[in-house]
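Note that one protein chain is taken out, while the other chains of the complex remain in position.
As written, the chain order gives the labels A and B, with residue 1 at the start of each chain.
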Amino acid sequence: MAKLKSVLGYSVAALGIPIMIAAVLGIRLFLNPNAFISATGLEHSANWTGGEVVQTIEHGTYQTDVHRPVFDALIGEHKKGFVQVAWRPPEALPARIDEEIDADADGRADFRIELETATKQASLTPYSPNVIELQGVYDLGETLAIRVRLKNPRQ
Amino acid sequence: MTAQALTREGTPRMAIWKALLLTLPIVPFAAAALANDLMSGEAQLIEIIPSLLIWILLTVFFFRMLVTGKTHRYRSALFILLAFAVPLYLIPQLFELYGTNMLTPEMTYAAKARFCPMTMGMVILPAVLKGVVIFPGAIVEGIGWFFLWIGASLVIGRGWCSWGCIFGGWDEFFSRLRKKPVVKHVDRKWRFLPFAILLAIVLLSAITFHPIYCEWLCPFKVVSEFEAPTSLATTVALVIFPLTFFGLVVALPLLTKKRIQCGLFCPFGALQSFFNKINIFELRIDLDKCSQCKRCFRECPTFSLDEGSLVSGKALMSCTRCGQCVDACPKGAMSYHIKGTRIGISPNAARLLFLYPAYILFCGFGANVIADALWRVLRLITTGSMI
Partner (left out) sequence: MHGFLLGLANGTSCLALCAPVLIPFLLSEGDNVHQNLVTLLKFLGGRLLGYLLFGLLAWAVGGLLLAAGGYQTLLIGGTYVGLSVLLLVAVFRKKRPTPGGCALSEAQTRFRRWPALIPLGMGLLAGLKVCPPLLLAFTDAASSGTLGGSLLLFVTFFLGTTLYFLPLPLLGAFTRMPDLRIVGRFAAVIVALYYLGSGILLFAGGVQL
């Protein structure tokens, strides 16, 4: 029994070498990370991505992407969150954007945003009591975006 | 004189021919890690020289580990070198890509933060339960780190903390500066703080969907990237980071000669400790040889040996397999050991079977980082700029 345990012990220890080699090199040589991501459905938290675009408004030379309101939590939803609104392409945006946004797709505007695209200064006029404040204006490269803090109407 | 002769401290040495033979398998790994530069075909001499130097250094150090029977002094030197190399490798890269090492909100929304293995404890629950990655870094990079972390943890357990961690060398450096400690006694209960921090950040990160440790506590933001102070919260965090770095990584290790951040704070280390329970390797005390001098637990940098260890003959689950106690034991009673085998029989075999995967881990990403850092320094000297 002692000999068997000893043999097993050394065998498992020796196995550590190919396992470590696989761990260090394998991801580059054997595993397709993108396939793994597709298979598992892993995606970034909407806190970073802003959530999916649920509404696109065409303005001729540019468009407005309204993302879904984000209240994501591990279980249930948070009481407060935000909605991201983005405009693109940045080079075709007018000097001033003045737009009313329906964040919750209920057919009524929830707030009005006035945005100076050159200086990235913006002011927010809330219409809905669920709108808290303007979080910020962000140059995301492909889009110019704002995030507006919201209260969760379901909470 | 036999092929394995005892040193003054009782650690088995190895004949030179045997050590040379056993070093050969490491040579391609040390070289493979540097091949990125060489295989690109565009590497200039200034880039090749650091790669070659590091290749030679890694090979020589492994050889010396075998010949002298000493693990800790060579591991420690490389470990500290890696920690110093990381900011020299990372920060210039960030400046080349984004012009800053401060993460603006735009960069986090575009998931441009660099993934760090220390995030694993926080990201796992939301990833498993909701398929959501709460760290704003490239998921592909995160997947790579995840598999490296899982494989390494299964093989060497918390050995990650002394052979793989890209930041632990800072702690180690400052803990080795003084000859004698100023503070000699640290209460036993502080050993549980890393586990408490792990519990708290796992719960809070899962609730808030934010990597709490990264956003509020990590002392190594000082030597990597950090959130730009665009709000009161991020400004407060920017004050906390240097405080934790100076306190936990510089001052306390200087005063205690212990790795305080690693042993008494780091929640990732606490997570790694659980892997020690299932890991095949451990540090054992041969109680027949032990003279109860307690030098091992005075030397242990992470508080992983205590009075109980002298009775049970085992290091605690927080052991990082650094080898300092093995090298320090005057009777050769401490050794690397494979669970299930007899204690004291072929300690060199157990040590070797541990050293190979540990060194492969170090070479796997550490070699490239150190070589690149050395190139940056050479570039700074020759051109006046690291970028």
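We adopt the following convention: contacts are C-beta pairs under 8 Å (C-beta built on N, C-alpha and C of every residue); 3 or more make two chains touch, one makes a residue touch a chain.
Owing to the predicted nature of the structure, the values given are computational and were not obtained by experimental measurement.
A.B. asks: With the missing chain put back, one of B:M14, B:V132, B:I197 or B:C319 would touch it. Which one?
C.D. replies: Of all options in B:M14, B:V132, B:I197 or B:C319, contact with the hidden chain holds for B:I197.
A.B. asks: Sort through A:G41, A:G107 or A:P129 and give me the one touching the missing partner chain.
C.D. replies: Once the missing chain is taken into account, the touching residue is A:P129.
A.B. asks: I'm checking contacts with the chain that's been left out. Which of B:S231, B:S291, B:S312 or B:S385 qualifies?
C.D. replies: Within the whole complex, the residue contacting the unshown chain is B:S231.
A.B. asks: Looking at the whole complex, which of B:A19, B:V86, B:A110 or B:I212 touches the chain that is not displayed?
C.D. replies: Counting the whole complex, the residue in contact with the absent chain is B:I212.
A.B. asks: From the listed residues A:K5, A:R112 or A:R149, report the one that touches the chain absent from this view.
C.D. replies: Here the residue in touch with the unshown chain is A:R149.
A.B. asks: With the missing chain put back, which residues of chain B would touch it? List them for me.
C.D. replies: Interface residues of chain B facing the absent chain: 189, 192-193, 195-197, 199-200, 203-204, 206-207, 212, 216, 231-233, 236.
Convention: only the chains that are shown with their structure count from here on.
A.B. asks: Using mean C-alpha positions as chain centres, tell me how far chain A is from chain B in Å, no decimals.
C.D. replies: 32
A.B. asks: Write out the stretch or stretches of chain A touching chain B in their complex.
C.D. replies: Contact set of chain A toward chain B: 2, 5-6, 8-10, 12-14, 16-17, 19-28, 31, 33-34, 36-37, 40-50, 72-74, 136, 138-141, 145.
A.B. asks: Chain A touches which residues of chain B in the complex?
C.D. replies: For chain B paired with chain A, touching residues are 29, 32, 105-106, 108-111, 125-127, 129-134, 136, 139-140, 143-144, 147-148, 150-152, 154-156, 206-207, 209-210, 230, 280-281, 338-342, 349-350, 353-354, 356-357, 360-361, 363-365.
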